[in-house]
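For this depiction, one protein chain was excluded, whereas all remaining protein chains were kept in their positions.
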Amino acid sequence: MKITGASKIALTAWLAVSLAGCSGGAGTTAGNGNSAAPEGESQSTYTYTGSGPVTDQKDARLSILATNAWTTNVDLSTAAIVKQVESNAGVSVDWDLIPPQNYADAVSPRLAAGMDLPDIVYLPDQDQLMKYIKSGLFLSLDELYDKYGVNLKKIYEKSPAIKASLTTPDGKMYYVLQQTLTRNYMPLFMINQRWLSKLKLQEPTTLDEFTEMLRKFKSEDPNGNGKADEIPLSMEAKFVPMAFGPAFGLDLSNNFYADDQGKVHFSYYEPAYKDYLTYLNGLYKEGLLTVDYASTTADQVTSRISQDVTGATFNFSWYQSMVYSPLFADYDPSEPIFKGIPPLKGPYGDAFYIGRTPVSGIFGISKNSKNPELAFKFLDYGVSEEAQTLYTWGIKDDTYTEQNGAKTFTENGKNNEYIQKLGIGPVNLPNIQSTDAADATVAPWHAKLDKEFEQYVREPFPFVYALSDEASIESTTMPDVTTYVQEMNFKFISGEAPLDKFDSYIQTLKSMNIEQVIAGRQAQYDRYMAAQK
Amino acid sequence: MKTSTSDRSFYLLVHLFTLIAVLVTLYPFLYVVSVSFSSVDAIEKQRVFFYPVEFTLSGYKMVLQYRELWVSFYNTAWYTIVGTLLNIVATCMAAFPLSRAQFFLRRKLNFFIAFTMYFSGGLIPAYMLITSLGLYNSRWVMVLPILVITFNVMICRSAFESIPNEIFESASIDGANELTMLYRLAVPIIKPTLAVLTLYYAVYHWNNFFTALLYLGKQDLQPLQMFLRRVLIMASPEVMQKMGGAMTSNALAVSSLQVRYVSIVVSILPIITIYPFIQRYFVKGITLGAVKG
Partner (left out) sequence: MKHRLSTLSRLIRRDKYLLLMFAPIFVYYVVFLYVPMPGMLLAFRDFMPGQGVFSGEWVGLQWFDQFVNSIYFWRLLRNTFLLAFLPLLFGFSIPILFAICIVEIRNSVFKRFAQTVTYLPHFISTVVVAGMIVNFLSPTDGIVNTMLAKLGMNPVNFMMEPGWFRTIFTSSDIWQSFGFNSIIYIAAIMAIDTEMYDSGKIDGVNKFQELWHLTLPSIKPTIVILLLLSLGGIMNVGFEKVYLLYNPATYDTADVLSTYVYRMGIIGQNYGFATAVGLFNSVVTFILVLTANTLTRRLTKMSLW
C-alpha cells in the first residue's frame, strides 16, 4: 500500500508544519487595524497631560477587543459617547465588539489560541490565577504607568486598595481596570410596606422580629383576599446565603472573608454556620421558607410580587424602585411599596450587607501590539475625569446641563432609550460607575435610602492575585469542596440530614484539605494588606 | 373492503396513540403562542393557560422592529441555503464511493470517517486552525468546517447500498462511469433519503449558534440564534447591576416572558414551513435497505 503510506507521510509532514505555524502565536501579525500606525511613538515629543488628545500623530489607530452593550439594538462602536472619547483622545479605534452574554465563551478560546490579538483586550475574567500574566500574553504596565499614567495615578492615590489588588506578588501591574459601585445599591431585604401597615407591624430590625413578621404574613392575610395564599418570603435561590449569612457574621456568597483581626475564614467551615443552618431549618419546617426555595427563579419572584402573594424578598437594590414597586398598578413614585430595610441583627449582634470589590473588569495591552504607548495613553485617558463625565452624563447640553458645578439630566438624558443609543456607561471602555448618575435615575426616596444604608455595607474579601501553589491547591480542592458544601447545605436546611451530623460534615471538609486552601487565602490577604502601605 | 375486528382495533390504537402524541406536544406550543400574544401583566399574574389573555401585539411590534432581527434572519437564511446545498453535494460524493462494494479503499475510509465521530482535538486546536485559515469573521466559517456530518454520510451510504447492483451493472455495460452513475441513477433513486438529509442539515444550520459565538464577532454576520439568545438570556440581576440601574426596567420589558416567547415563535416559523415541501419526496422507491458487512 505504498501510496497510502506516502500519503500518510505527507499528512504527518503537513500536520507538523501547520501546527508549528499555529503554536507560538507570536508568529502571526497583530490585529488588522494597525497597518497605518507608524512605529516609534516614543520618538514623538508630544507631552500627554492626562486630558485629551493623547498624541499628535495624524492617523493614530488602535484595535480593541471588548464587549458590546448589554442592550439589544445598541452598537457601541458607533455610539456618540464612544466616538466622542475617541475624538477627544485623538485616536481612531477599530472595535471588535462581542455580545457580552457570550463574551467569556467567545474570547477565552481566542486568548487561549493567542493569535491575531488586537492592541487592547478586555479580559473575559479577572485573571486571579494569573494564567494570562504567566503566559506572557499581556505587557507589564509599570514603565508605561510611570511615564504616562497621569489619571491612573490620581485614582490609585485616592484608593491604594485598588492598586494593591492589581499588583502582582512580584510588584508588577498588568491591567487597567473598570470600576463598579462598592457600597451603593447593593443587594438587600425588601419588604412590602402595605402588608406591614395592614398588619400594623414595624419594620423588623432583628432576625427574630423578621421571623415573627413572616409568621404574621403567613397567617393574617395581609393581601386581604380572604385566602391563605401568601408566600411570606420569596427570593431567587442564589440569594439565600447572601441574605441570611450576615446575620451570623458570615459572608456565604463569597466563601471567604477576613475578620477584624485580619484572619481569614471559610464561611462554610465556621461554627456560626451551624447556627445559620439551624435557623433556616427552622424556617423551612415552619413553612416560612418555601419548599422550592432552592429552585426559585427570578421570573417566579416577579410573578409572585405581581400577584401580591409575597411580602418579603432579597435582591439588588435597583429592583425596589425600578421593578417591584412599579408592578403595582397604583404605584405612586413618591411612595415606595417595596422598600429596603436596614440589615437584620443576628444572635451575636452582626448586622451588615455585603458589598463588592471595585474591580469589575480589566483591560490588558497585548504583547503583539505595535503601539503599546499609544494604547496605554488611551486607556489612561479612558479613566480621566473628562472621560468619566462623558460615560456617566453623556454629551453636554444634549443629555445634561451644568450649572454652578451641579449637573442635571435633560429630557433627553432621562429618556432611557435615547441615552442607551448614545452609549451611556459604555462597557467597552474603562468606565467607573458613579453613584451620582444612579441617584439621578431612581426615585428620590430610593437615592436617599441608599445613602443611609452605605454605612451598613461591609467590604468582601478583596481581589488578590494567587501564587502558583495557592492557585493549584485551590483548583484541585475547591470543585469538590463546593459541590459537597452545596449539597450538605441543602440537606441540613431541608432536614434530610440532621443537624447533629454537623461535626462529621466539618471533619469531612477537613479531610478534603480545606485548611490548606484557607492558608493560601490568608497569605493572599496578608500580601494585600502589606501592599497598601 | 371489509375490515376485520382486529384491523379495526389496530386502527383504533393507531389513532389513539397519535391523538395523545399530538395533545402532549401541542399544549406547550399553544402556551408559548398564547403568551406571546398576551399582555405582560396577564403573564406575570399567571393568567395565561390555553389562549391569549388581554390580546396584544406589543411583543411582536417590539421584536420585529429590531433591525438586528432582520439582518440575522437574512444571515441564517444564507447559511442554511448555502450550507445545505454544499452539504448534500458533498455527502453524496462521500457516500457513493463508500457504498460501492468493490471500492478498494472502502473499509479503510469508512473507519477513517467513523473515527472522527468519537475523537476530536478539542476547542483550542480547532480555534487555532480556523483563525489561521482566515475564517474568523467570515461567512464561510458557518459552512466550510461542517461540510459534512459523518452521521449523515453513513445514512446516505446506507441508502446507496440498498440500490440493486444490477442497475449499475447494466449502466456500466452501456459505458457509464461512476460519476454519471451517481448523478443520473443513484441520486434520483434515493430522493426520499436525500429529502430527510436535507431537512437534517437545514435544521442543523438553522440552529447553529456555537460556531457563530466563537468565530463571528461582527454583529452583521450573526445568525438568528445569536439574536435570540441575546433576548432570552438578557435579564439577570448581575447583568442589571453591571449595566446600571437605568437599564433595569427597560431590560425587564425587553426580556420579559412575553418577548422571549415572541422570539421563539418568530424564529420557528420559517423552518417549520419547510416540512410540507419535504414530505412530497417521501414517495415509494427502493428500500432503505441492508448494509453489507
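As written, the chain order gives the labels A and B, with residue 1 at the start of each chain.
Heads up, the rule we're going with is that contacts are C-beta pairs under 8 Å (C-beta built on N, C-alpha and C of every residue); 3 or more make two chains touch, one makes a residue touch a chain.
The structure presented is a predicted model; accordingly, all values stated were derived computationally and were not measured.
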Legend entry - Candidates A:Gly224, A:Pro444, A:Pro479 or A:Gly495 - the one touching the absent chain: A:Pro479
Inset, instruction - Sort through A:Thr55, A:Gln84 or A:Asn489 and give me the one touching the missing partner chain. - result: A:Asn489
Legend entry - Hidden partner chain, touching residue among B:Thr18, B:Gln65 or B:Ser170: B:Thr18
Legend entry - In chain A, positions touching the absent partner: 1-3, 11, 14-15, 18-19, 22-25, 108, 111-115, 117, 125, 128-129, 131-132, 134-137, 231, 237, 290-292, 294-295, 297, 299-300, 303-304, 471, 474-476, 478-480, 482-484, 486-487, 489-490, 494, 512
Inset, instruction - Tell me where the left-out chain touches chain B, residue by residue. - result: 4, 6-7, 10-11, 14-15, 17-18, 21-22, 24-26, 28-29, 31-32, 46, 49, 90, 93-94, 96-98, 100, 102-105, 107, 109-114, 116-126, 128-129, 133, 144-145, 147-148, 151, 154-155, 158, 162, 177-179, 182, 192-193, 195-196, 199, 203, 207, 225, 228-229, 232-233, 260-261, 264, 267-268, 271-272, 275-276, 279, 282-293
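The definition used in the following text is that only the chains that are shown with their structure count from here on.
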Inset, instruction - Mind checking the centre-to-centre distance between chain A and chain B? Centres are C-alpha means, answer in whole Å. - result: 37
Inset, instruction - Name, in rising order, each residue of chain A that touches chain B in their complex. - result: 4, 18-19, 21-23, 28, 65, 68, 70-73, 75, 96-102, 105-106, 109-110, 112-113, 115-116, 180, 185, 187, 236, 298-299, 302-303, 306-307, 315-316, 318-319, 322-323, 326-327, 360, 416-417, 419-420, 424-425, 427, 433, 437-438, 441-442
Inset, instruction - Show which residues of chain B lie in contact with chain A when the two form their complex. - result: 41, 44-46, 66-68, 105, 108, 123-125, 127-129, 131-132, 136, 213-214, 217, 219, 226-227, 229-231, 233-237, 239-252, 254, 257
